Structure formats: C-alpha cells, structure tokens
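Every protein chain of the complex appears in place save one, which is left out.
Up next is chain A:
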C-alpha cells in the first residue's frame, strides 16, 4: 500500500519535470538538458529510492526463500525508475553471453577474466532477462565491468535498450521446443538483435552454422572454433535449407553461407590466439566444452584490451559455475553435479561420465523452465551406456526409464535423489556419484547444497 502511494507521487512529480509529453506506454521521462538543479537532485533521489527498494526486495525475497531474489529486485527497481537501466549501463564495459548451452559457465569465466581490469558484476544466479540484469548491475553500481548472461530470445530486447561492448554467441541447438520455439526463429531473433548493436564487438562460434548465419552480417565479428559436437540441428543451411554435410572442418553452402576463418582455435592441446600466440589451458572444469567456453571468455577480455595472461590465469581459477561440475557431499556420499538440459548438453555430459565407471543418477523434470515436452530424451544416444545401471528420478523419471530400457541400460526409479543415494545399487558401488540433472532439477539440488 505504502509502496503504491510513493510510486504514484514519484510518477506525478516525474511528469511535472518533463518538458515534452511522455512517449506512449512510458509513464514519464526526464529530459536532461533542461533540468534545474532541484530536478537533478530529485532525479538522483529517485534513483537512490529505486536502488534501495530493489535491494530491499532482493533481500526480502531471499529471506522468504522465494528465490535468489535477482528477478524480483530488478522488477521493483525498474517499476520505480524505468530509465534505471540506461543509468546503470552508462560508462560501463558490458559483455553479454548468449547461446543454448554454456551461458552460465561462460558468464562466470567472463566475470573472472574482466577482473583483470577492475571490479566486475554478473547475473551469475541465472536470472537472464532484463529485470535480472538490472538486479545484477545495481548490486554494484560502481563496478566498471559487467558480464551478463542473456536468454537467447531476449538479446533483441536488450540491444533495443543499449549496445553492450561485447556480445558472445556460443551455439544454437534444439532446446525446449514447446517454449522457446524452433531454431530458425531463435536464429532470426539473434540476427535482429545484432542489427540493433552495430557498435558492439561480436565473438561468435565459427563451427555452428546457425550462429554463423546470425552473426556473419555484423561489421565486427571475431570467430572462435572449437569443433561442433552436436550436429543434428546444423545439417542443413539455416539460410536456404540445402544440405551442408557432416560438418567435419570447413563447410560451404551454394547460397554463399560458409564457415568463416577462425580467429581463435581451441583443441585438447590448447588455444591459438588471433596474434598466433599459443596458450596451454589447464582448467579445473572438464571437457572440450569448457575449453571452448574459456576461449570465448578470453576473447571477450581481449576485445576489451585486457591483458591476456592475467585474464587466462583468472579463468583457470574457476572451480565450479553456480554448482555446475562442482563436487559436493550429499547423504554422506561424494557427488559431482552436472547440468544437462537438451540433447547437445546431454551429449557433452555423457562424454564425461562414459569415461569412468562411477555410479549414475539422472534427474529429469518438465516444469515451465524445462519445457513440458521431453521427447528430446530420444535424441540422446543413451545406447553408449548399455550394460550400466542408472538410478532415475525427477518428475519425468518414467519417460527416462522407458528410454533407457530401449537402450538396454539397466535402470531403477527412485522417488528422490536422496532415496536414489540410499538405494542398494548406489550404496554397493564405489567412488563419487555422477548426478546429471536438467534445469529445475539441477537448480533444486544446487539450492539444497547451498543450505548445507
């Protein structure tokens, strides 16, 4: 009630200080050139009120366990001060990270790398839409650098508001088709987003035809090549539909779309920078997928003229990213938490667990944020685990169990991860347990881990 009154007052006083009628749909705006000292003071006060109210909402939301608080805080602050975002991004070097997979981990790596230049903030909680960005930026309004993870379909909304310094485009593959839409429309939306940000530096994946199609018309693109593990969404040209082949190395389409020459290349030996410099990579995070993520982060800091060796050294310190790949103890047992939310990321996580004989628990949910359709389970080659035993749980444990039965993987369903950890199969096995969970399932596990 009090909040509403205050907001109304602010709106009214805001309108009075406006010299021209507000834009339709916008309650008021401030025209800086004609402001008196009093108005300037008022404006600063309003920003202060918005920041305080936003932070208060964040803290309250956390206390009430409503969530990490990132989104609600940003929403409150933006409602009080619609131009808050413009103020928060002014004079800041902002790197935005988008793509289907690896956003959160790469954002953590970028935030680390940027600290080679000064303080950096990031929306590391995964609140990756506009209100989450506001919440992250206002948590440290004076930090000169920011690393922001952006939902693929929200990059256009972001570049409509401001032009970031660097945009990282990681990859594009099928993910939550019932929610996000099909890849073609995501690619078109990314292309539109880049058209709105001609001044940004783009760092993009040269091996992913969907990303190449989205980025290639931009005036400043640096290309990263680290291979393309999941190929099923890039067999055909995103521009004309012609068959592209198996994507080993170079590809070129009759319509003119072709794999660009890579500026950064990364493989198991290390990476080669655009200046020809070779860097060895020793990351605590496993797999080629993280070598590629690290290369993107390093490319971003290089675009901002930060020293390469110091950036790389900071990236190599990252041990887990919001719980991803982290080792922890649950029910008295050492576990490693792995996130896989679509066929491409399952492929990468299966690469990791197929290397060892550790006990396995898979968790699949199908809430709004996961997508309600789990037919993608059939796009994953679980056949490579044939003969092993997997404990399955989560809201869609039965779909997963049926899929595994057809792949001749032994499986048993459990009502929860806790129960799975206490099952005879897991208790009689040795070594750390590998838990692969999809989005909300992973988030819940990570939240539980933090409570310990």
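One rule holds in what follows: a residue touches a chain if its C-beta (ideal position, glycine included) is under 8 Å from a C-beta of that chain, and two chains touch if they have at least 3 such contacts; residues count from 1.
The rule we apply is simple: contacts and distances are computed from a predicted model.
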Pick from "Electron transfer flavoprotein subunit beta", "Xylose transport system permease protein XylH", "Dihydrothymine dehydrogenase" or "Lipid II isoglutaminyl synthase (glutamine-hydrolyzing) subunit GatD" the UniProt protein name of the chain that isn't shown here. "Lipid II isoglutaminyl synthase (glutamine-hydrolyzing) subunit GatD"
Just name the one of A:195, A:232 or A:367 that touches the chain not displayed here. A:232
Listed residues A:108, A:218 or A:403, member touching the removed chain: A:403
Using the touch definition up top, pick the residue from A:116, A:377 or A:417 that touches the left-out chain. A:377
Chain A, residues in touch with the chain not shown (by the definition above): 174, 177-178, 182-184, 232, 235-236, 241, 243, 245, 372-379, 398-399, 401-403, 405-407, 413
